[in-house]
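Complex shown without one protein chain; remaining protein chains in place.
Here is subunit A:
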Amino acid sequence: MSMIINGLPAEVPLDPRVSLLDFLRDDLRLHGTKKGCDQGACGACTVLADGERILSCLALAVQYEGRSVTTIEGVGTATELHQLQQAFIEHDGFQCGYCTPGQICSAIGMAEEIRRGVPSHVTDDLDAPTMPFCAEEIRERMSGNLCRCGAHNGIVEAIAATFAALPEAEAAE
């Protein structure tokens, strides 16, 4: 019984009560994924499961057998940052830094949702194949990731700066 965490195999825990979050933090000592409420209300524990954002506190580790999970440690390292991580620093998209890994993982998953044309509550045309990567869409889609320090403006700027230009760039190719 194993899963893939950041590209490496990991044995699924024997105790079926162990959440994916506690498995990452307590068993694997991957502390980048944060615990802010343990009840799906804050988003600090967001990780990517096969590229989709999930709340690891609401997931049992055993459910992810055979799946591929990416945590903040798999997104980039302090010396080799993902461009979104770099953008968070540039735009001061955090203060205490505790919600930050969840915001970053969530934004990566969200960008993919927008690219796939998944509409949100603020999307005007539900049938449109693409939607603008605007601040309104980002705010709506990131509202499950709480930030108490109040770095919201910087977070939205960092996400927009990283992803908003991409569809155009891809179109130009």
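Points worth noting:
The definition used in the following text is that contacts are C-beta pairs under 8 Å (C-beta built on N, C-alpha and C of every residue); 3 or more make two chains touch, one makes a residue touch a chain; residues count from 1.
We take it that contacts and distances are computed from a predicted model.
Between the names "Xanthine dehydrogenase family protein molybdopterin-binding subunit", "3-isopropylmalate dehydratase small subunit", "Lipid-transfer protein" or "Transport permease protein", the one given in UniProt for the chain missing from this structure view is "Xanthine dehydrogenase family protein molybdopterin-binding subunit". Across A:Ile5, A:Ile72 or A:Met131, the residue that sits in touch with the chain not pictured is A:Ile72. Contact with the chain that does not appear here is found for just one residue of A:Ile4, A:Val62, A:Ala135 or A:Ala161, A:Ala135. Subunit A meets the missing chain through residues 15, 17-18, 22, 25-26, 29-42, 44, 71-73, 75-79, 81, 85-86, 88-90, 92, 94-101, 104, 135, 138-140, 142-156.
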